[in-house]
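Worksheet for the structure shown next.
The complex appears here minus one protein chain, its other protein chains still in place.
Now for subunit A:
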Amino acid sequence: MTQQGVRWTADQVLALAPDAPSQKAGSKLGIAGPWSRAGSSGEGAVWGLCKGSGSKPYQTVIDTADVAGPAYKCSCPSRKFPCKHALGLLLLWSGEEDGRAAVPDGEEPPDWAREWLAARHDKAEAKRSSPPAGPAAAGDPDAARKRAERRAERVTAGATELERRLSDLLRGGMAAAEQAGYGLWEETAARMVDAQAPGFATRVRELGAIPGSGPGWPARLLEECALLHLLTSGWLRRDELPAALAATVRSRTGLPASAQGRPLRDTWQVLAQYDTADNKLTTRRIWLHGERSGHTALLLSYGAAGRAPALALPVGLALDAELLPHAADPASRQLRADLGEQFTAPCPTTGHPPGIPPAEAAVRYGEALRDDPWLESWPVTLGRVVPVPNGDTGWQLADPDSDLALPIASPAATRSGLWRLVALSGGAPLTVFGECGHRGFTPLAAWPYDGAETVRL
């Protein structure tokens, strides 16, 4: 089932680190010094003993071929996930020393590692053989329907209240909102959480930050208020909407997906992985591209504040796996998906999705808005574009053939990724994957030439 001897690159390992300090700490352990009895099964399991400050070495074991991304276990007390020992061991495994692999292949795992690996294996087998828990297993269908109805009532109450708040805001004027600050919105957001409408809550919380976001905030605040109003009215009139749009409204409101779509098996190339965090939650976005189907998919994974999300897929690898698209998200043409069964360990790949010109990318976003007006951006791959400085207004990605360009979104323009992109280009055209939205284009990965490795931005 798994490929023999496919090892990751150090970049890919480091991409798994939950934060920069872990990356640094892991790098320092990526050498033979502290490790003893390190070995690899050649089928994705890697283990070793790492000398720490105590007398007993830490036992670290990693299953790189797990269906849900790599899994780690380490006897250290760290709450980081993966911990520096796991990162260090993977780095050691990815490299070589004196011309041979630093972690030998085809070894028998020691007992402590075997136990854990076997337990995982059994669990995976059990999951595979047992039939998926259908709606029938969720208990009494009547009770379930009643629960859903009760929740819908609460959301409706929340939506009505929110409508009233928005009306009050516009009646008194947004200028007053500048003085009100976060407090007003935080309280409303909390009420929306109580109303079991997390989609409302998130949007309300974001409203609070806009008055402090610099010049042009009134227009941005009106935009976001209007879109929130669009969502609440959509919810209140969901019975009148076409089924697909009603599903989008439900999903944007934050109601759980009813069922998943048909699994989609492909060789999925990991294009990008990045985290955004607020004070409650770290959200990790992973973009995948199906090499055969041409589909683009988005995996989301969450971590509580300060903790890294569990799912981590190194950029530049490809994995033969099934994705389970979210059926509740038909408007987004099934971008959202969950990782299903993984058939091989991820292995390095080259190549990139076919690129389109900037003009076409803008049209794609526009068309996607037709199905989901709340969409912030749409994933696209731009072919043959050059990063171009555009005076004081930031950077563009320009198509040298048509001389048309997309602006690079300003938050992205201040990130170090922009300069990596500019350096990679050197003024020559390259292929760039990113999110194209109303704020501009956010570059996430690039390829300087055909067949190049993916460069993470």
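The working rule: contacts are C-beta pairs under 8 Å (C-beta built on N, C-alpha and C of every residue); 3 or more make two chains touch, one makes a residue touch a chain; residues count from 1.
We adopt the following convention: contacts and distances are computed from a predicted model.
Engineer: Considering the UniProt annotation of the chain absent from this complex, which name among "ECF subfamily RNA polymerase sigma-24 subunit", "YwgA family protein", "Sugar ABC transporter permease" or "HEAT repeat domain-containing protein" applies?
Structural biologist: In UniProt, the chain excluded from the picture bears the name "HEAT repeat domain-containing protein".
Engineer: If the hidden chain were put back, which of A:Trp47, A:Trp93, A:Trp268 or A:Tyr365 would touch it?
Structural biologist: In the full complex, the listed residue that touches the missing chain is A:Tyr365.
Engineer: Identify the residue among A:Gly42, A:Gly95 or A:Pro198 that touches the chain left out of the display.
Structural biologist: A:Gly95
Engineer: Which parts of subunit A face the unshown chain closely enough to count as touching?
Structural biologist: The list for subunit A reads 9-11, 14, 20-21, 23-24, 27-34, 51, 95-99, 163, 166-176, 218-219, 221-223, 225-227, 229-230, 233-234, 237, 240-242, 245, 248, 357-359, 361-363, 365-367, 369-373, 386, 388-391, 396, 398-400, 402-407, 416, 419-420, 422-424, 426-428, 438, 448, 455.
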